[in-house]
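Below is one structure, written out as structure tokens, with a few remarks after it.
Note that one protein chain of the assembly has been removed; the remaining protein chains are unaltered in position.
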Amino acid sequence: MTPFSAIFVPQELRDAVSDHAWVQGMLDAERALAQACAAAGLVPQEAAARIAEACRAELYDPEQLAEEGRAVGNPAEPLVRALRERVGPDAADAVHPGATSQDVVDTAAMLVSRRAVSLVLARLDGLADGCAELARTHRSTPMAARTLLQQAVPTTFGLKAAGWLAGSVEARRTLAAVRGERLAAQLGGAAGTLAALGEDALEVVRRYAEELELAEPVLPWHTSRQRIAELGAALAAAAGAAAKVGVDVTLLAQTEVAEVAETSPGGSSTMPHKRNPISSALAVACARLASAHASVLLTSPAHEHERAAGSWHAEWEALSGALSFAGGAAAAAADAVIGLEIDSERMRANLDASGGLVVAERISYALAPRLGRGEAHAVVAAAASARSFREALLADGRVGLSAEELDSLLDPSGYLGSAEALVDRALAVYEGAR
Amino acid sequence: MTPFSAIFVPQELRDAVSDHAWVQGMLDAERALAQACAAAGLVPQEAAARIAEACRAELYDPEQLAEEGRAVGNPAEPLVRALRERVGPDAADAVHPGATSQDVVDTAAMLVSRRAVSLVLARLDGLADGCAELARTHRSTPMAARTLLQQAVPTTFGLKAAGWLAGSVEARRTLAAVRGERLAAQLGGAAGTLAALGEDALEVVRRYAEELELAEPVLPWHTSRQRIAELGAALAAAAGAAAKVGVDVTLLAQTEVAEVAETSPGGSSTMPHKRNPISSALAVACARLASAHASVLLTSPAHEHERAAGSWHAEWEALSGALSFAGGAAAAAADAVIGLEIDSERMRANLDASGGLVVAERISYALAPRLGRGEAHAVVAAAASARSFREALLADGRVGLSAEELDSLLDPSGYLGSAEALVDRALAVYEGAR
Amino acid sequence: MTPFSAIFVPQELRDAVSDHAWVQGMLDAERALAQACAAAGLVPQEAAARIAEACRAELYDPEQLAEEGRAVGNPAEPLVRALRERVGPDAADAVHPGATSQDVVDTAAMLVSRRAVSLVLARLDGLADGCAELARTHRSTPMAARTLLQQAVPTTFGLKAAGWLAGSVEARRTLAAVRGERLAAQLGGAAGTLAALGEDALEVVRRYAEELELAEPVLPWHTSRQRIAELGAALAAAAGAAAKVGVDVTLLAQTEVAEVAETSPGGSSTMPHKRNPISSALAVACARLASAHASVLLTSPAHEHERAAGSWHAEWEALSGALSFAGGAAAAAADAVIGLEIDSERMRANLDASGGLVVAERISYALAPRLGRGEAHAVVAAAASARSFREALLADGRVGLSAEELDSLLDPSGYLGSAEALVDRALAVYEGAR
Partner (left out) sequence: MTPFSAIFVPQELRDAVSDHAWVQGMLDAERALAQACAAAGLVPQEAAARIAEACRAELYDPEQLAEEGRAVGNPAEPLVRALRERVGPDAADAVHPGATSQDVVDTAAMLVSRRAVSLVLARLDGLADGCAELARTHRSTPMAARTLLQQAVPTTFGLKAAGWLAGSVEARRTLAAVRGERLAAQLGGAAGTLAALGEDALEVVRRYAEELELAEPVLPWHTSRQRIAELGAALAAAAGAAAKVGVDVTLLAQTEVAEVAETSPGGSSTMPHKRNPISSALAVACARLASAHASVLLTSPAHEHERAAGSWHAEWEALSGALSFAGGAAAAAADAVIGLEIDSERMRANLDASGGLVVAERISYALAPRLGRGEAHAVVAAAASARSFREALLADGRVGLSAEELDSLLDPSGYLGSAEALVDRALAVYEGAR
């Protein structure tokens, strides 16, 4: 239902979750089933071959499948009918043997997800690459760290980018693991006992999963939806990692902060000074939508008995949306960081604007060994409320530092702590993960 | 992104939230703005007339607008450019005077909502009509009331349907009120001060709202989104009323209960006995999706300053989805109740299956005046655990009722309480609301 | 389960949703029921009087009620037992006549909500008062309006505060309407037919509602939870209005913006320069939690048949949380605005920092009549990318403005549009609403 979806979601991803893609997923399931049954001797090889030929999505009209599907509540039943018609009477009996509509739709969901997740992962890779580049280049570029949006102490822009990087790498790892381990074939028959497949049922399941290169589940999972929930959670987390970048870039790009600018900010014909961080805003918007869709997958009512009356049907939209918007978030965040313009002079100017207050903590710790923590803080607090922090410290007899010593302490670039070492740690993890 | 959307959402509603509909909404806003400005003497009448002619959605390609809109984060900016080009140099300056993209998109959201809500209301009307018919017809048809899904005491099917009816009427009232009172024009200019419209700005706003037949807000509401949240809540409530019907019908249609059947239940080629309550399941699924979309509108992070960086952009999909799936839920629930087959014999049989236990409460209350509440309960509890409740009561000397008296008390149709009077109350409200 | 709840929720509100308050609500329901039955002649007046005396929460141990309630899934059943024991055998039979546990718990929910909502409303009033004060005082104080967090055009701080004010007033109105119209007595008996109350049942319901000063519903609403959902939506909206204030104050209080400071910002012993906008952060946090709790009320699965198996039980926590955190959000936002320190010089300095670019729109519109919109924008855009916007405009022969004329146009305080008039509109609504 997304209006103007091209604003949010890359074309590739929209294609990957389109009706066409879902139809192809269902047809892939049907082909694999026919082949698995043929291998087990349950249907003729020629029939399976004829079915395989007919399993191309372009031969079917998704809109018509949906309209016919309304009466039975899913698109698989009309697709099976259409497929039977297409393969002709000889092969028709070999179509969909022993399976139920949910087998086909759930397997399609897994195949759609496999393809779409790979696109999301590619976007996360782009995001991670962009962040790594920034982290490396600005490993030692001082800037103000901000807590509750207030300047706290110095950090480096590299460490900020390393935080984004670590988030992307973490999200990528989790999502890749779900893709690798949790996407499973679905085949249970009418209600999960595989009764219509007879003695060879479990062997058919094994071959079917193998054919599709999906995991073989311990049990049919018609109403055990944890793998769907895990996929949803991983997509929400990926979108969240992207949104973190979007929020930080938006804040850093504020007119009054002006430390970064997106490489292609959005303009305004009447306000030529505007450099709207559009990609960042889209990352945030997509993350919000990905979360909402994922929450349907994560927090649904339990699926009743052997097939749910509603909770199952709600998953298709939620899954398509979570995949799309997670990819949209990662793509937009990548757009935001790639080529991000960094104004290190402005970072320094913002750091210096407080006249040394941004390293008040450092002065405090420097004085503490001699004065005790309590008095050290009192000295610093008093100086902090003076007109000039530096002058007040120099004037306070308890401080006992020369102007030179004090100026050295007040230099924010000398109080970066472990920022650079932490950047190196994050880069090492990133490089190890490639 | 909804796969197979025709399964869930009526065509009319899909059209009402389509990209085409959004484009028309934006164009309606532009036309009204030009006309309001012309009336205020800010732009030439002829230019406004030329603009009005060009404000037909079929003249623009939504996909292209979306692609161009990605750079600026919204579809209004490219639309304004295209509109200017179309009206030619003489009228171009009269396009979009003093307005900002959000003015146009937000106004379009209101117009899209107005149209789509009217379709949702029509579906709720259908649902209410169907429920009223059932409530009237089965005002006195005894059935078991069930709490925690256990038979409790008798009720009538009419009262159950009256409950669905009251829910639909309530949801309709709330949604109609939001449509009538809370859909407001948006016009604030670049950041809510209307500065570019000069002295006449507020007059232009008044005319603009009038032209669009939308409410005139006290302030521009670029970042004050309560009307959007209220709309979301009303749509979620409407979907919830539909889902209540879906859940109850699904439960009543269970093989072991079999008190109702949808008029066109979903079948299965291999299981001809199945009478799947598909419409009910779709109502539940749609309600889940409507809720999830509405929750984006209801629980979004606050919109920053004078335009949000992301929260705004996330609304378009959420609103379209909430409208669509609320309508889908109401339509499916209406499908479920209209022509619903009621098996009043089975209702009676289910009531009788407990051998009178379903009116144990009645016996208890009947004995209490003489035995005291405590002993009355003890007598009833003892009899309840016997093989035959009736025989045990007759055999218990404390009961002191003749077989005739007891049988009269044990008749579930004699213990309907105020069920019929309550049905009448609900019908009166329904009829008053038409 | 809230850790350190005093950080988030005022004591009064915590009391209002405490176990004690819920017990008192249940007892109020029992007292009203006994009195209504006595008035209808169903139980003796003396028994009703004895019951009334025993209906004081301090006589019961909520923890014990909860522990005993686990076996039956609600606290009303053990409370009724305790109440019967306390009033003695003569009055015991007059306790809880014809009612079910849900009647008592739902009515208690309404009474708890009535009290707690009044506390939330008082906090919203405080917030509105604080915003109104700011809107009035700073009606004409120029500051930068910001879209996507970028300076756009000038506005006044008064208009920003008026936006907060309008949000609070709107939220207050909606919440007060729900409190006034939607809080209804619950009395349906075992399953909504009121059978155990006999002929006089509806009369008892009427008196019961009257006694409690709650609305009398058309039908018992055991599984028709729209009023609960509306309450949840109104609480989420109230919290959202508070969060809007929190977000804006946090952004304005940033070190680099520094236009406002909370009157009691949070400090840091080692970073004496920090002025953490703690109240604003708490408003945002509370709003997030209020939303999450409200979403349980808004988006729950439908309640099955005549009493839900789980969805009902989940409401108690969700309702208590939504009430508490909505109140916490409003209280924290009020703390943020009351005494908010406004630095109008800094507002002006931030406006001036762009060297006139913040009024680029104005120049553009000023030149358009003579040059045409297109060329006017081109002139302004060219100047905007020069070192000095003003100098570039003066140097451009097409501009045709004297330095004096240009400086007048470049003065941000001359481009406030309808800001002041809009402030007046919002104040008028606020004053009308008191």
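The chains carry the letters A, B and C, assigned in the order they are written, with residues numbered from 1 in each.
Here, contacts are C-beta pairs under 8 Å (C-beta built on N, C-alpha and C of every residue); 3 or more make two chains touch, one makes a residue touch a chain.
In this text the structure is predicted, and so the values were computed from the model without any measurement.
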Residue of C:Val72, C:Ala177, C:Ala349 or C:Ala428 in touch with the missing chain, whole complex considered: C:Val72
Identified contact with the non-displayed chain, of A:Trp22, A:Tyr208 or A:Tyr415: A:Tyr415
Selected from A:Ala21, A:Ala309, A:Ala326 or A:Ala384 as touching the chain missing from the view: A:Ala309
Sole contact to the chain not displayed, among B:Pro62, B:Gly240 or B:Pro277: B:Pro277
Residue touching the undisplayed chain, where the options are A:Pro3, A:Pro75, A:Gly192 or A:Gly356: A:Gly192
Where the unshown chain meets chain C, residue by residue: 1-9, 14, 17-19, 22, 62-63, 65-67, 69-75, 190, 196, 243, 246, 250, 264, 266-268, 270-271, 276-278, 280-289, 292-293, 295-296, 300-301, 308-314, 316-318, 320-321, 324
Positions on chain B contacted by the hidden chain, ascending: 144, 146-153, 250-251, 253-257, 266, 268-278, 281, 301, 350, 353-354, 357-358, 360-361, 364-365, 377, 380-381, 384-385
Touching residues (missing chain, whole complex) on chain A: 73, 89, 92-93, 98, 100, 145-149, 152-155, 159-160, 162-163, 166-167, 170-171, 174, 189-198, 201-202, 218-220, 222-226, 229-230, 233, 236-237, 240-241, 243-244, 246-248, 251, 284, 287, 291-292, 294-295, 298-309, 361-362, 365, 368, 372-374, 415-419, 421-422, 425-426, 429
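Rule of thumb we're sticking to: only the chains that are shown with their structure count from here on.
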Chain at maximum distance from chain B, centres defined as averaged CA atoms: A
Chain C: positions in contact with at least two other chains: 146-149, 152-153, 251, 301, 361, 365
